[in-house]
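For this depiction, one protein chain was excluded, whereas all remaining protein chains were kept in their positions.
To keep things simple, chains are lettered A, B and C as they appear, and every chain counts its residues starting from 1.
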Amino acid sequence: MSTIGVDIGGTKIAAGVVDDDGAVLARTRRDTPATDPEAIEDAVADAVAELRAEHDVTAVGVAAAGYVDATRSVVVFAPNLSWRHEPLREEVEKRVGLPVVVENDANAAAWGEFTHGGGKGSRDMVLLTVGTGLGGGIVLDGELVRGTGGMAAEVGHLRVVPDGHQCGCGRTGCWEQYGSGSALVRWARALARTEPVAAARLLELSGGDPDAVMGVHVTQAAEEGDVAAVRLVATLGRWLGEGAASLAAVLDPGLVLVGGGVSEAGDLLLQPMREAFAGALTAAMHRDLARIDAAVLGNDAGMVGVAALAARP
Amino acid sequence: MSTIGVDIGGTKIAAGVVDDDGAVLARTRRDTPATDPEAIEDAVADAVAELRAEHDVTAVGVAAAGYVDATRSVVVFAPNLSWRHEPLREEVEKRVGLPVVVENDANAAAWGEFTHGGGKGSRDMVLLTVGTGLGGGIVLDGELVRGTGGMAAEVGHLRVVPDGHQCGCGRTGCWEQYGSGSALVRWARALARTEPVAAARLLELSGGDPDAVMGVHVTQAAEEGDVAAVRLVATLGRWLGEGAASLAAVLDPGLVLVGGGVSEAGDLLLQPMREAFAGALTAAMHRDLARIDAAVLGNDAGMVGVAALAARP
Amino acid sequence: MSTIGVDIGGTKIAAGVVDDDGAVLARTRRDTPATDPEAIEDAVADAVAELRAEHDVTAVGVAAAGYVDATRSVVVFAPNLSWRHEPLREEVEKRVGLPVVVENDANAAAWGEFTHGGGKGSRDMVLLTVGTGLGGGIVLDGELVRGTGGMAAEVGHLRVVPDGHQCGCGRTGCWEQYGSGSALVRWARALARTEPVAAARLLELSGGDPDAVMGVHVTQAAEEGDVAAVRLVATLGRWLGEGAASLAAVLDPGLVLVGGGVSEAGDLLLQPMREAFAGALTAAMHRDLARIDAAVLGNDAGMVGVAALAARP
Partner (left out) sequence: MSTIGVDIGGTKIAAGVVDDDGAVLARTRRDTPATDPEAIEDAVADAVAELRAEHDVTAVGVAAAGYVDATRSVVVFAPNLSWRHEPLREEVEKRVGLPVVVENDANAAAWGEFTHGGGKGSRDMVLLTVGTGLGGGIVLDGELVRGTGGMAAEVGHLRVVPDGHQCGCGRTGCWEQYGSGSALVRWARALARTEPVAAARLLELSGGDPDAVMGVHVTQAAEEGDVAAVRLVATLGRWLGEGAASLAAVLDPGLVLVGGGVSEAGDLLLQPMREAFAGALTAAMHRDLARIDAAVLGNDAGMVGVAALAARP
């Protein structure tokens, strides 16, 4: 039995037929007509139709970057898609004539990793998605944590520094401002401006302009062994570990998975994260520390996860 | 059908027969023979025997201040009771000949409030127990969150200030150091030492000694309208609200209950907490804010809650 | 006996003839040819020549926004004027044929306030210039504090929040990121984005665009009594007071003057600043608190001050 998972991103819509084992049997993509909900819904329906031409499916799951309500029907608010209270489930069901389930993309990715990725066999896990921002999904006792309003797992907005760096959400000191690719870039550019000798390799990669240093420059330089870049990635890892320790005090998960583009730095990121986690977690001496590992499904996590949600009875 | 709930505190063991509606039909108490596990187990058994003489019960629940393992059998570590890996369930079952369930006292209290107290009718709630320390229990989707190792809901050890006040747990900046009766007393004493005029009423209540100011002096003075005391209680409320906002970013509960001795300050504490919560929670504009209210079961919460846990099939 | 004071700003060069009492007898202005040191020096000489046509003067003082070396001759680094190790004193002396003294603009302003403004009669004072950034000048025992390298009084880069908001200087948590007009604007925009109802008046003044809210909108709304704006200005005042308390622990000045555009908010800013200062200063009970007051010379402070420095034997 297969279902279709659709992941609506800011620029691309990725859709795929996913079987019971999480295998992606077929794929297709569409551009995201970003600010027009109806056009997005049409594009989703079109992609679904294309996939159904060759595959029998029983349901459709749709993941989107936004707050999805507790009934998994309505996108309450999607900052990048200009959606407000969009009845996405109903609109897509109308178009495709199949049962539809809607989920926040980070939650979907967590469910994907839990059912078919790095979280298989675990019971309580947290997925941190470290990209431009810091997203997350939480599985406790084998179930996705959604909260009363469906807005749970906004882990990036845990406050880690009172009066800290301004966050786009309007608050200050959110974890996302310290545990994300944006933070890495902010620190790297500051270094390039004020310590150009130490940042020589970063400046070389950015063409000499401190403000053109990008996350990939930092991770590339770190992989080459550049001291300053290794230190920057380790700083990011430290913030991730310290924040994860706060999460673990609350949730005591057995597993923390790290996905998103920045996670490609691998142990350059994860090893400092593990050390900081152990150093910051209360009562570390009296417990088995959560395993901290890289997520495995990459960009497919959301699509696979939401397909798996659609397949649930 | 009734069960017995036993709450092992640092100085007293409270036990009661609790019916399906959470009513306490009978009670008894024992002193806690603090550092001798066997003596404690004997005292528990003795209290249970006394209650069973007059009441038919089907099971016993035991709550204790400590980490209880994932199987609800073993107390892994109880700082005040000197327990290490104590097989409390087995030991009590052996003595009473009934099914026994063991739970952390704050978790038990949360379950008590959820089933028979201020949380009735909710689905996702957090109980904060603000006493000397800051404990908590979490219910999500109608189930207690225990975590892989049974150590979840140690909310007092969420880090709220990097490099903040030293915590007894060995880390720094734990929420407990800002959101507890101990914090309130620390601030009050500092005020009494350095601003005796502002702290005149507090000093009067403490007999003139800044280091003799106690939490009850602060709450009493605040209830009388003493400006300095009102401000201290509000500061505590603010820290509770800000920490609760971090919790809400992660869990999105519909309800936050505040129990423990300090919660008797009522709206002097809760109103500043609500304001700080609204001001610190990400995307507050896009969601229904969790209700923040006083817990209702008082000191019975743990006993009632663990009895209710014992009553589950 | 008169001297000429020249204040080189980012867009305008202001010059004036200043007598022994600090009175400005004549004035002229030039545009700043921003990134060409020679052109700036020519413009300074031209302004001086114009003023000397009508006034007898004995010396010229030049204030510039940059690090001025210990000999008051060389501008080591001026971020906005693209100067690096510019021998400004020599270049201007060559052009005008009079003794020249060069000073950092904030230091000059402090000296102006000390000799002819709000600091007259004091001995130890700090001037805080709260504009886009946060500058300062320090007078101790009647002398300007310049430091071994001439870079003293960069008070805006006192670190007030570890890992706080990113500063343009490359570090984080500098006082300037909390005690400046830029901070005020950052907070106001965040409020306008996330709490549009509370920020209604600010949005009205900015034409409805959260990102168009400016500092003058905030101070205007605060003066009208708008609650949100009053609170924002008070927050700025609080940060100024808390930072000033750290300065006072180190310097124990009798007077703290607040100048710069934002200081026009008057007691809306200064009263919260005074309260925060008293609340944050160590041993406040055992000392006379420094007076905190508005500076009086306004935009003339730098010109008057550097003229007064030039008049010293």
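The working rule: contacts are C-beta pairs under 8 Å (C-beta built on N, C-alpha and C of every residue); 3 or more make two chains touch, one makes a residue touch a chain.
Predicted model only: the values in this text are computed from it and were never measured.
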Legend entry - Of C:Asp21, C:Glu54 or C:Asp288, the one touching the omitted chain in the full complex: C:Asp288
Inset, instruction - May I ask which residue of C:Arg29, C:Arg52, C:Arg171 or C:Arg231 touches the chain that does not appear here? - result: C:Arg171
Inset, instruction - Just name the one of C:Val155, C:Leu205, C:Leu257 or C:Leu270 that touches the chain not displayed here. - result: C:Val155
Inset, instruction - With the missing chain put back, which residues of subunit A would touch it? List them for me. - result: 162-163, 194-196, 283-285
Inset, instruction - Could you please point out the subunit C residues that touch the chain left off the display? - result: 67, 76-77, 122-124, 138, 140-141, 143, 145-155, 157-162, 167, 169-171, 174, 242, 245-247, 249-255, 280-283, 286-288, 290
Inset, instruction - Name every residue on subunit B in touch with the hidden partner chain. - result: 161-166, 169-172, 178, 186, 190-191, 193-195
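Criterion: only the chains that are shown with their structure count from here on.
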Inset, instruction - Draw the chains as points, connect those that touch, then say whether the picture is a line, ring, star, complete or other. - result: complete
Inset, instruction - State, to the nearest whole Å, the distance from the C-alpha centre of subunit B to the C-alpha centre of subunit C. - result: 52
Legend entry - Chain centre separation in whole Å, for subunit B relative to subunit A (CA means): 34
Legend entry - Numbers and ranges of subunit A residues touching at least 2 other chains: 161-162, 169-171
